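Contents: one structure, followed by commentary.
All protein chains of the complex are present and in place, except for one that has been dropped.
And then chain A:
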Amino acid sequence: MITIALSKGRQLKDFLAYLDQNGHPRWHGALKAAQRELLVETSGIRFLLVKGDDVPTYVEEGIADLGITGSDILAEYNADVNELLELPFGYCHFAIASKEELPEYGTIATKYVNYSRSVFERSEKPVKIIKLNGSVELAAVIGMADAIVDIVQSGETLRMNGLQERVRLDEISARLIANKHAFFTKSAEIRSFMNELKVN
């Protein structure tokens, strides 16, 4: 039995769509049938449905052998895990967005503090970063920050809040991560899961 931590929410929907398209009716059926359950068992696999930010922690601590989470989470949290595969779903990107286009953005609001710091260090621009845990768009709308750094999928949330994407940053997709010890001790199950995912 292997245990796999999955991000709830949008990424789970993307994963379910991927399973549906790639012929995994048992996993798809069991996960889709889960209402508010956080633990789903099917065909020798235990899925844990957790908050996206927590997936690397479950894997690093060995509670889960594998995890599926976004590369945005891995870029932000320096988890000590193996990042085995880039998965073909969960696509979006990081972006700098603001109400008005400015020559420089001196104050940035974001959930991704470490990632944002690395972006502005790369561009050699000093910046003040304000950490927020949600509704990040509001910070740029009410003038708390000149811009935000956030993940963008369709851009609808930005548009609805009167913001525009100014700089497209790194691309994001889902990643399969593994606990460093389970990578060896459960190698047969892990490789079997990887093969079943049918990622080229």
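As a working rule, a contact is a pair of C-beta atoms (placed from the backbone, for glycine too) under 8 Å apart; a residue touches a chain by one contact, two chains touch by 3 or more; residues count from 1.
Simple rule for what comes next: contacts and distances are computed from a predicted model.
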Per UniProt, the name of the complex member that is left out, chosen from "FtsW/RodA/SpoVE family cell cycle protein", "Oligopeptide transport system permease protein OppC", "ATP phosphoribosyltransferase regulatory subunit" or "Asparaginyl-tRNA synthetase": "ATP phosphoribosyltransferase regulatory subunit"
Absent-chain contact - pick from A:13, A:26, A:181 or A:198: A:181
Omitted-chain contact residue, chosen from A:30, A:49, A:85 or A:167: A:85
Interface residues of chain A (partner: the chain not displayed): 61-62, 81-86, 178-185, 187-188, 191, 199
